[in-house]
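Mind looking over this structure? Questions follow.
All protein chains but one are shown at their positions in the complex.
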Amino acid sequence: MSLKYTIAPFSAWLQAVSKPFTVPVTGGPRPGAPRYRGWHINDVEKCIGCGTCSAICQNEAIDMVPVDDPVVGDSGLRPKIDYGRCCWCALCVDVCPSGSLGMSNEYVWADTDADVFRYIPGVDEKPWDDSELGWRREEGFELVDHDRVPMGMLDPDERTQTWAEVVIGYTEEQARVEASRCVDCGLCVAACPAHMHIPDYIGAIRDGDDARAVQIIYDNNAMPEMCGKVCTRRCESVCSIGVQGDPLAIRWLKRYATERFDNLAEVLQPQVERVGEGRTVAVIGGGPSGLTVAYYLAIRGFEVTVHEALPQVGGATFFGIPRYRFPMSSLEKQVDLLKSAGVKFVLNHRVDGDELTRMLAENDAVFMGVGLMKPMALRAPGEDLPGVIPALDMLREQNLGHEVDVGEKVVVVGGGNVAIDASRISRRLGAEVTIAYRRRVVDMPADDEEIEDAEAEGVEIVTQAIPLRVEATEDGKLDFVWGPAEMVQEEEGKRPRPKLIEGVENHLVVDRVIVAIGQGPDLDWLPTEISEKICNKWGYIEVDETGMTAVEGLYAGGDLVNDTADAISAIADGLRAVNGIVDKTRAQHV
Amino acid sequence: MTEQTALERRVQLWFGPQHPGITGNMAVQAWLEGDTLTSGVTHVGYLHRGFEKLMERRKFIQSFPIVCRICVPEPDTNEWLLAASIEELSGLDKEVPEKARWIRTLFLEMSRLSSMLMVLGGHVGAMGLGTAPNWLITLRDYILDRFEELTGARVYHMYVTYGGVRRDLPEGFAERLEANLQEIESKLPLVDNVIFDSAVFRKRAIGVGVVPEEWVDELGLTGPIVRAMGIARDTRTDYPYEKYGELDIEPMTTTGSDIFARAWMRRLEIAQSIDLIRQILAKMPTEGPYSAKLPNMLTWTIPAGETYVRAEASRGEMGYYVVTDGSDKIRRVHVRGPSYVHGVTLLERLMPGTNIADLSALMVSLQVCPPEIER
Partner (left out) sequence: MDEIIQRIRDNFGVLREHRQRDDLAEVWIEPRHVLPLLTWLKEHTPFVQLTHLSAVDWLEDGEFQLTYLLTDPVGRRSLMVAVRISREEATAESVHTLWAHAVTYEQEINEMFGIHFPGSPRQGVPFILEGWDDIPPMRRDFDTVEYMNRHHPSRPGREHTDPRRYIGQVVGEKGYLHD
């Protein structure tokens, strides 16, 4: 062995006087890197308590614990982390649908009590709560799928030439992909007025069990094909995936599942006790609430008869929704199911006060869901001119198959779904259409997609337009005069109000002015002794928690009762009455 | 005094599991005559957590924080192998962006480098020489600093996932990494002085623990053990994955097949790694996404299939045999670590005739990593 190998190692002694290898650390623990995965932080205001963090945690380190009352869109639960199990992988942060959860770059914390290492970030105060650094959600790396499977639609030009359904519907594969985006948090269930079991049927669709999906759907909705096409879908507005991405297409998935089967009775096979055997129930009004009551009571053995003034049941979903959104065949399929459950229908029959009194005497229960049938007037001079027509009348005539003439040019006043429907029908009738709305597009109560569709079909929307008057012109047309408005914030927290800018007048010469500014109750036909008991000062009906009015045995629901006036709320009212009637019947059995 | 029989002269000695000279938590049950081993059996089981079984009841995304724990000094090969095998079975491999592939290659090479720095120190540490290991652990810590800023953690990085990586390179990362590489390079001559030019190390390493060439195919040996015999086999060049095919890389080899040769292999490969990291940094695109668009990881299912994916860890060929059955979980994963053969069959074969004092050095030179034997 050469001398070199004996001497060389001693070169290490030179290190004694050289710059050391090590890095000196002064002033406490070395701070973690800017994206260090340290102790959790949570912006509890942003957090929606969806529990996705807990679901993805492979160490089962995260419990969801109640910290506040649940509200729509927030379960009131917050994640509590057990650091005896946490491995700081930050999957919880990367998956967080609201983006509220993060990690600070703090990593030093010692205590003699092991139990302190379980805390609710953001609720239990920690020194690192305001930490600027640490691991955070980053756009570009998503563990959930933010992109909705696009829905196929008819081409806008094609649409106005036909009454065919605009939305094509998901294929099986599209539906499975869309369904797989769900994280099963259940926030949608709270938002749905009927509390449909949304994550469950989405899960069944994802797993390829469409029959099971339909069973789950019908578990608390007897008109799901209608909801699958035209529902106002409060569920989607609270979808946790929707916070940062597109919400699940809950409506389209429901539509997909219900359209898979022609014979629903065969798929459903309800397993319920026939508590209503030998009892009769009369339903006045064949709208969503009435049909809901009819179906769920009929499968329980009640003998149910639905009385409908029009030649077809469906209520507003029949006469108020254009066929290109909700085709007749879909409605008929649902009615067929009711018929197979034993529901009897009396059509073209308007119930009057005397008959109601008789019904109450002859039946075990009467359910009234007659909706809002009185259109609101324009409340501007010229509102009575011929050619100024309520939108609902026009929709009804159209849906009854009667000839509707709107001329060549139309202005539709209003911003709700009815206004959009009226304008899109007018487009299909060949008219040039303008919508005049008092507020801004963002304020329109109509569904965003509906507004987009209308615009795509060539409907022009004029906003901040206040109708001043309608005048007849010499050549038999109507001069719709409107003034521009500015939006004024009168009260903090309230939506801004349109205020007319005086002195400016715009003219729009049209053939028809279609008024779609809402409807009110029309209950003049009720006997006074009933109406004074059940109606409030605005003419709406009040019910208790069982859906019953102040008149024993008279139940009510739908637009007459709730203040949201949509089909799914009507269905929820129907379900409430079903509960009320069934519970009462059970109590009588005992 | 009566003459002792051979049997009476034999001593049975448990080397480990609690012994500073053993590679990790394992034990060697050795039989000695005097200072010389007559035979030995490897015992593992001190680290078993059933990773493979755990992965069978977890969703795909939930498995990736587990696999890094299969090897402490070099967790990243495991992360990549899991990602690559699942990507291959799901078809997601076609979606992995270019930049992600470069980052992964960089990440894997950094991981090899940090692991080799540690094990090179181990070579002399096992002989009781303390200086070099301390220096080399410090140098490894510089790389861990980079891992920390890249991945958010120093040891268990949990960085490579299906479809790419979890975050982009931070601003100025390449410069800071380059500074570390220069620091390491500047210190390596000092390290050489106390290892390869040390009479102690040379006397105890040269000609000790020689692995015969015939065993390579018989035992399926891989990695630096094979390259230290002069056989140019390297998974990175034989089965190029990620961006290794686009780098200028030749397998390093040396001859001797003894402890010294295997230590020298590490030294050569440290230099090679530094060179590769520079190549990667130079070729890496600066723009573009670092991850594919992922499906919902809570419900992701992938078709039934089987595959085997391999990568070059600092110890040799690491491979994942993955079976899926069309559900949202892995059906079976078998982690094939190089130590499985190197630490059991090969070590047991090398032990007879070895001096007990050389056993630690022998084990380090085989770079036995018990958690990858047990999983």
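In order of appearance the chains are A and B, and numbering begins at 1 in each one.
FYI, a contact is a pair of C-beta atoms (placed from the backbone, for glycine too) under 8 Å apart; a residue touches a chain by one contact, two chains touch by 3 or more.
This is a predicted model, so every value here is computed, not measured.
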Touching the left-out chain: which of A:190, A:487 or A:500? A:190
Identify the residue among B:207, B:289 or B:305 that touches the chain left out of the display. B:305
Looking beyond the chains shown, say which of B:35, B:185 or B:218 touches the absent one. B:218
Of A:51, A:224 or A:371, which sits in contact with the chain we cannot see? A:51
Residue list for chain B contacting the dropped chain reads 44-45, 48, 50, 52-54, 56-57, 88, 216-220, 233, 238-239, 305-308, 317, 319, 321, 323, 331-332, 334, 336, 340-341, 344-346, 349, 374
Across the whole complex, list the residues on chain A that are touched by the chain not included here. 49-51, 54, 63-66, 70, 75, 77, 82, 84, 114-115, 118, 184-187, 189-190, 195, 197, 199, 215, 218-220, 268, 270-273, 296, 299, 575, 578-579
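Everything below uses one rule, namely that only the chains that are shown with their structure count from here on.
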Mind pulling up the chain A residues that touch chain B in the complex? 1, 4-6, 8-9, 11-12, 15, 21-22, 32-37, 52, 55-56, 58-59, 87-91, 94-95, 103, 135, 138, 140-145, 147, 177, 180-184, 206
Chain A contact footprint on chain B (complex, rising order): 58-59, 61-66, 131, 134-135, 138-139, 145, 148-149, 151-153, 156, 158, 164, 166-168, 170, 187, 190, 193-194, 197-200, 202-203, 289-291, 293-301
